[in-house]
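Provided herewith is a single structure, encoded as structure tokens, for subsequent inquiry.
With one protein chain withheld, the remaining protein chains of the complex are depicted in position.
Now for chain A:
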Amino acid sequence: MAAAAAARSSMGLTLRFSRVIPDCRSCPLYRLKGCVDNTAGSQRRGSFDSLRTINRHLQTSICLSQAEEGSSNAEDPDDVDNGQHLRVNVVYIDRSGKRIPVKAKVGDNILYLAHKHGIDLEGACEASLACSTCHVYVNSAHLDKLPEPEEREDDMLDMAPMLQENSRLGCQIILTPDLDGIELTLPKVTRNFYVDGHVPKPH
């Protein structure tokens, strides 16, 4: 259940401007494998192009109407006690310092959860540990509850401006029950100056 939710959360393309990731499982396009998200993660999109263009329009209208009916609080049909024990409360603190509480579920991915709620956390490489645009600070109470970053995450974190002890990549944080109450702070805008005096090297 958590795995399915995690898989769903970490699926490729997000509807950035419609700001919603719908529950795809109930969408006919998904079930008929006609949805572009089913092929996410693949570099080879060419043969899906015309289907994809059509699907994008269909997906937008179908998924948006579904999203309006259901919500991120939709019950997991497989769950018995109304999903309460799967609930994880998350707070994002955006770049202006505003606190945005979000109701999430075990298995949700911090990057895609942010997208779902219109929080401006970029994910340029789509969670493949090839960039640092989803850099977040984790509050101290929950920092140590996260599994240690793998070497590849540390390598990419090294590239992030304003790196701190509590820095992590949002795309690598998957919610578990003991992360209830976690707070993710988006690094403030740099205005081209790095706090530690670091100057990126020329290419």
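In the analysis below, a residue touches a chain if its C-beta (ideal position, glycine included) is under 8 Å from a C-beta of that chain, and two chains touch if they have at least 3 such contacts; residues count from 1.
One rule holds in what follows: contacts and distances are computed from a predicted model.
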| request: Between "DNA repair protein RAD51 homolog 3", "Peptidase S26 domain-containing protein", "NADPH:adrenodoxin oxidoreductase, mitochondrial" or "TRASH domain-containing protein", choose the name on the UniProt record of the chain that's been left out. | output: "NADPH:adrenodoxin oxidoreductase, mitochondrial"
| note | The listed residue (A:109, A:132 or A:172) that touches the chain absent from the view is A:132
| Which chain A residues touch the hidden chain? | 12-13, 16-17, 43-47, 49, 53, 56, 120, 122-126, 128-133, 152, 154-156, 158-161, 163, 189-192, 196, 198-203
